[in-house]
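Every protein chain but one is kept in place in this view of the complex.
Chain nomenclature is as follows: A, B and C, assigned in order of appearance, with residue numbering initiated at 1 for each chain independently.
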Amino acid sequence: MVEETVTLEGHLIDSDILKKVFDRVVQEGGEFEVVEFRVGRTNADPSSASVAVKAPDPRALDRILEGLAYLGAVTAALGDARFAPAEADGILPDEFYSTTNFDTLVRISGQWMAARDQKMDCALVLREESPCCVKQGLVKAGERVALRGQGIRVRPPERSRDYSVFGFMSNDISAEINKTIAIRGSASEMRRAREAGEKIVVVAGPAIVHSGGDVALARLVRDGWVDVLLTGNAFAVHDLEKAILKTSLGVCQMSGRAVEGGSRHHLFAINAVNRAGGIRKAVETGLVTSGVMYEAVTKGIRFVLAGSIRDDGPLKDTITDMIVAQKAYVDALRGAGLCLMLASALHSIAVGNLLPARVRTVCVDMTESVPVKLSNRGTLQAIGLVTDVGFFLERLAAELSGPGERPPGTEG
Amino acid sequence: MVEETVTLEGHLIDSDILKKVFDRVVQEGGEFEVVEFRVGRTNADPSSASVAVKAPDPRALDRILEGLAYLGAVTAALGDARFAPAEADGILPDEFYSTTNFDTLVRISGQWMAARDQKMDCALVLREESPCCVKQGLVKAGERVALRGQGIRVRPPERSRDYSVFGFMSNDISAEINKTIAIRGSASEMRRAREAGEKIVVVAGPAIVHSGGDVALARLVRDGWVDVLLTGNAFAVHDLEKAILKTSLGVCQMSGRAVEGGSRHHLFAINAVNRAGGIRKAVETGLVTSGVMYEAVTKGIRFVLAGSIRDDGPLKDTITDMIVAQKAYVDALRGAGLCLMLASALHSIAVGNLLPARVRTVCVDMTESVPVKLSNRGTLQAIGLVTDVGFFLERLAAELSGPGERPPGTEG
Amino acid sequence: MVEETVTLEGHLIDSDILKKVFDRVVQEGGEFEVVEFRVGRTNADPSSASVAVKAPDPRALDRILEGLAYLGAVTAALGDARFAPAEADGILPDEFYSTTNFDTLVRISGQWMAARDQKMDCALVLREESPCCVKQGLVKAGERVALRGQGIRVRPPERSRDYSVFGFMSNDISAEINKTIAIRGSASEMRRAREAGEKIVVVAGPAIVHSGGDVALARLVRDGWVDVLLTGNAFAVHDLEKAILKTSLGVCQMSGRAVEGGSRHHLFAINAVNRAGGIRKAVETGLVTSGVMYEAVTKGIRFVLAGSIRDDGPLKDTITDMIVAQKAYVDALRGAGLCLMLASALHSIAVGNLLPARVRTVCVDMTESVPVKLSNRGTLQAIGLVTDVGFFLERLAAELSGPGERPPGTEG
Partner (left out) sequence: MVEETVTLEGHLIDSDILKKVFDRVVQEGGEFEVVEFRVGRTNADPSSASVAVKAPDPRALDRILEGLAYLGAVTAALGDARFAPAEADGILPDEFYSTTNFDTLVRISGQWMAARDQKMDCALVLREESPCCVKQGLVKAGERVALRGQGIRVRPPERSRDYSVFGFMSNDISAEINKTIAIRGSASEMRRAREAGEKIVVVAGPAIVHSGGDVALARLVRDGWVDVLLTGNAFAVHDLEKAILKTSLGVCQMSGRAVEGGSRHHLFAINAVNRAGGIRKAVETGLVTSGVMYEAVTKGIRFVLAGSIRDDGPLKDTITDMIVAQKAYVDALRGAGLCLMLASALHSIAVGNLLPARVRTVCVDMTESVPVKLSNRGTLQAIGLVTDVGFFLERLAAELSGPGERPPGTEG
């Protein structure tokens, strides 16, 4: 038997994490003893546990310790992280460390440095002397890539202990919860993000327009509640069709009836906007005078349209190359504190992949499957709301932008 | 080849029906010719088609004609319907005719008589000299049961041609339609049913309470928009729990948090209401002072609670025997002109089975599956709305009971 | 500040439970300290934690301790459970204790006695000197009903630590897991239940027949893998329609085409079976010679058909009163070790309500919603499989009843 004592630290070290440690040790035929267990009394005071781990042989102990490192356990003795150069553009050394979406520290010359641009499924690359999460395909030949093993430490995920909506609704993904409370909680989180100077990001799917929720979203943009809009070609097209022709997929949005020849309306809208030179120009020239994209342009907020194989057109504003589009999403997400993911499986999961776990997310969809997928990503600050996105947006706008109320910090 | 000329009649005889006739004939190896085709110009003026049918032998022609009878085709020469006695209580003669949910005429002594209590999957039984749709299990020994074959005629289903919401939304079952328009259309239908003196029936599932839609439903009841409430034990229990303890399944409806010991709240509510002697008494004694059931009792509208194997309690008001509960539903549905089916797969499909196809239905559910099942029942006056029932009810109540507005014919 | 030291005990005391304790204490404004923490080394060796709890006043401490009692924490000083008589049939004293689905101990004259018929949302009633879980509606006037507070202890739920499929798949509810592995794991559990002499219960929905899974289920019954079949009228009707007429809802099960006049087939089948005197008689007289119900009768296994408001017929075997049907389900579930819940929201949730948490369950459904609901019930030995029930049954039967293989203990 070889033995090593590991320390776990974090606000909720007493929770799932501890169980996982034990499971890991037992699976490897090891033994363990809780040497000390200290529970943090306040939010600012993290818990810690000291666990003595024994294993039948050094290899097994290594395997245990590697596993525990992923869980945030820190062994007493730790070396620096090891690096190897990328063999070619986009080609990593096989022993590359793959990131999670939890904040990560890398030990370089005895110092723990926080990784920049934390996101999952990336390589950790040394850039400008500090570790940075870089998508595999964007690593350049010769860049120094961190290898798995010693010197990399992940902060254990923490569930919010405070009285926010994330504190008590994080585990529920069901259509059968009181939506009023959940939406009010989302509104509080938006106010809180505003006050904290964090960005509020909206990921939007085309169902918002089809189901009539675009009016409320436009209002939220106009009232300053949205800093970044991440979406695809389709959402913008339907929003613009509605602005220009008052239809959505050829269905009149006043009467609900299909309009004669309406099936060409979205192509007509694309044509008109592209002729004008894109969305900003279409707003400036007066072609587009309402809708979410209009408000986004007028308000000057950042929007990114990522293309997809499904697109018609596309709009000139749509980024058709996915590598470029991902980069644009990553840029736009910097500084995000809260992310609303609204009725778009494709873009919500894309953004979920690009966000650090610490960013609070509210995922609204008509079925459980998208929220379930996102919650499997390990974030503990996520709410899944199974409801109609049109309903969500209307109620959210009413909560935030009711008569007389203005979001803080907006002059609008 | 034997030949017979059949006539089809109805407003939309030109549609699917005609195709089905042709398919039927061709399948039997027959031939046919459209002798005459007259298209009705107005809603009051039905279309008709006269089709000469040939078949290789008399048996095949019989099979064709039997098939066509189901589709509303009437042969020139027709005998009276044939009857045979039920062998025992609940036991039909094997050749029994099984009803559809379309209005049915039965030829007795050369006269076509309309069947009473039209609903699907019933026997046609002669009661008080006239034909009546009776559930198999309720047929008494010796009663005269109609046999399939001649003398029974089903009116072909008709799609609404007018400008109601049923006219243009009947085929859409999708989350991606403009809900505002569909809900506004539903409100118009309710006003129209009111003006026509037809009953408005609401079928309610417990998700209404969990998702916070009960407030709006209570308002609709109070304002006189609901004549009959068909539901189960669970809906009433959750509504009463909320009225008595301000929680739903132990979750506080103000804060959204689970209440200490809240898992017993619904049992507590059942206990309290049953101790009082049932729902009406609980209202009269002041135990229950709000909620849907409170409004239903106060307004004096009819409600039926059908039990299920899932029930806790149950409430004294819940009918635990399903035969009795079905009868109570059937009684309550008489005179129904419009039926809102809200977030209850079990009760919605039960009611769908008991309604004639002519009753307009609006089915609201979070997934496509219930609306799809209901639309397979053949009604052409049905809308399926894939949305959050809480949203639907709030918006419907706002449409119908906005400030200053009162439903016609209510003194409340 | 008042203080009391509580002890928690169980195999996974280190897990979620501990976190819940802390949350509870903090919510009440209390403080706590982990006095001792002992981790069980083996499955037979439970973990325990000793936690000193302080609260601002005695009332708050009481509230904390009551909350902890639900979580399995035992205070050092404990009195006997208190009882009060039921006021009337079905009417409990307001302070009644409401059961969970975890095994429960009741302290009577200083002795801890295990409650019989453990299931959730029941009263704890003294019958024959021992505590028994009784549905509210079945409690008789004057029976002694346990009150909440001291003297009642719930064993904390435990997640399986062993290498069964329940050990590693319990948290996944998704269509995107490897079904082959999950089905193979389910088969292992069935073998294990057989070897342990536990009953295997199948809860069956009508979609089994519609989707063609009935052939495999019949084979499982024939090969002795099913001890109890809990279902409703519809499943049996469709199974019998197929046995007698080779159609399901009038659709030929060879060609997939609707059969002329097939919409009356299920009524015809009910009629024929009821005329014979019920399902057993229909098998004995040779009317029914195949199918799941045929195998169940031939094999002599117990089946219970619970009625519902949706039923046609019903079959003579269907229990139409829900109180009676629930009792029959409860009786049939005694001794259950494993429960397969197959494509029936209604009956699966009903059975979920009646089962102790210790019974292993496999829930198969096409959508996430039923498995999600069941997993919210707190069982840790549950797998949710989002797949086609026909697929599940075929593969399960192939695993269990492949050529040359026989389940242990069957002579068939």
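Convention: contacts are C-beta pairs under 8 Å (C-beta built on N, C-alpha and C of every residue); 3 or more make two chains touch, one makes a residue touch a chain.
Source: prediction; values computed, not measured.
Engineer: Per the definition of touch given earlier, which of A:Pro131, A:Gly291 or A:Pro314 contacts the omitted chain?
Structural biologist: A:Pro314
Engineer: Among C:Thr5, C:Gln27 or C:Thr387, which one touches the chain that has been omitted from the display?
Structural biologist: Considering the complete complex, C:Thr387 is the one touching the chain left out.
Engineer: Please pick, from C:Met113, C:Val251 or C:Val324, the residue that touches the omitted chain in the full complex.
Structural biologist: Checking each option in C:Met113, C:Val251 or C:Val324, the one touching the absent chain turns out to be C:Val251.
Engineer: Going by the touch rule given at the top, which residues of chain A touch the chain that is not shown?
Structural biologist: That gives, for chain A, the contact residues 63, 66-67, 70, 87-88, 90-92, 94, 96-98, 100, 121, 123, 135-137, 148, 232, 260-261, 263-264, 266-268, 270-272, 274-275, 306-314, 320-323, 325-326, 329, 345-347, 349-350, 353, 367, 369.
Engineer: What residue numbers in chain B mark contact with the hidden partner chain?
Structural biologist: Touch with the absent chain occurs at residues 12, 14-16, 18-19, 22-23, 26, 31-34, 37-39, 41, 161, 173-175, 367-369, 372-373, 376.
Engineer: Name every residue on chain C in touch with the hidden partner chain.
Structural biologist: On the chain C side, contact with the omitted chain comes from 165, 168-169, 175-182, 185, 206-207, 210-212, 248, 251, 253-258, 366-367, 386-388, 390-391, 394.
Following the convention adopted for this analysis, only the chains that are shown with their structure count from here on.
Engineer: Kindly work out which chain lies most centrally, taking the average of its C-alpha atoms as its position.
Structural biologist: Of the chains present, the most centrally placed is C.
Engineer: Report the inter-chain centroid distance for chain A and chain C in whole angstrom, where each centroid is the mean of the CA atoms.
Structural biologist: 37
Engineer: Distance from the CA centroid of chain B to that of chain C, rounded to the nearest Å?
Structural biologist: Chain centres of chain B and chain C, defined by C-alpha means, are spaced 33 Å apart.
Engineer: At least two other chains touched by the same residue of chain B: list those residues.
Structural biologist: 367
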